[in-house]
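Below is one structure, written out as structure tokens; comments come after it.
Note that one protein chain is taken out, while the other chains of the complex remain in position.
Now for chain A:
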């Protein structure tokens, strides 16, 4: 006999999240994930001139607005057959990296860690200290993080005019030329942020964190001197074993991101125990369990449609179910670093697969990897050289833009007919991670990660479920859009 329990609203995630649990003999037999909000951006975009997408798509999401801009700018550049000049490419990297790094920080401190301050853990020896540091809104950490984050986001004032929702990221480059004195100011802000991370978050130099290659070295770092919130987290992760919690599909995907002269800082790929062939043409969206009018078989997004329906047998989500060659994949910082071949990321999933601990560590690891790259990009900017080229998109064309947002792989597919947007399809990172079942009945990545966890239909929801859900850093406004 199983009982059903509808859980929501999940807080400290971006947007609306509700999960239906089927509970059998004290465990989750099946989980059904839904975002109970539909806005219809793909319908709103139809009929607009292509450039209007740059105004509309950032507003899909307040937390990864630049990632949406970047995907759209890439899709429009692809449709117009242009590429930005070096300054434009570097500015785009810096803007996206600033958002992604701020997101990692926000997730760790404001969304994820407060769960350990919960009374559920009152019996753990570390609880009092952790509660004082990480309690939502009143802990010392959130109040220390907000000013540091705001200071870091001043980079956005210079690079992008404002955040969220900028128009500086264009298909032809950046609208914001920087002069030498401004580049110095950006360096200064980055230095301050580096110092903050090295003292408060890591208690170690960024380069030393980036050089950790295995769980064993991570353990050596944890027991070393220097303090820092990552060490604190690792101690908790060992104590309550977050390394064996929240295993998903173990099939990791990344579109790759941060275009450099001849390569991307993090390459694209698919990893399932070993590198596998990765083909974006093999992406299809299944809508068998989502409230959309069926267009027959699953479609590649370039041919996809979005027609909401009020009732549909078997449907339980506004989220479509993207699949790669029919398979469920996980995307995010962990996937990105596993695909990129970072030895620690590979080692973390070696024994116990994807886990809550590995996802959180991978995010902080990225802070240590990307900040030095940002410093390098700043040095490569060349004031006086062009920042942006103009492009006139053809009246009949199509394009695709693939980027990595903080939360993982984000894709935009645009088709232009008679100079207007004929079709615009978006697959966001959390669309992958929090997808519903597909026609084969395969549950999405989170649905798999929750199955088997202890739960009851009467008591308060176990903290472990919160950890698993938030370890993906879900963004539900992007998911459905």
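Going forward, contacts are C-beta pairs under 8 Å (C-beta built on N, C-alpha and C of every residue); 3 or more make two chains touch, one makes a residue touch a chain; residues count from 1.
Assume contacts and distances are computed from a predicted model.
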Chain not displayed: protein name in its UniProt record ("Acetolactate synthase", "Branched-chain amino acid ABC transporter permease", "ABC transmembrane type-1 domain-containing protein" or "hydrogenase (acceptor)"): "hydrogenase (acceptor)"
Options A:65, A:317 or A:368, residue touching the unrepresented chain: A:65
Residue of A:29, A:167 or A:294 touching the missing chain in the full complex: A:167
Of A:117, A:130, A:234 or A:270, the one touching the omitted chain in the full complex: A:117
Positions on chain A contacted by the hidden chain, ascending: 6-12, 14-18, 36-40, 43-49, 51-52, 54-56, 59-63, 65, 106, 110-111, 114, 117-118, 135-138, 142-144, 146-147, 149-151, 153-158, 160-168, 170, 172-177, 179, 308, 310, 383-384, 386-388, 390, 460-461, 466, 477
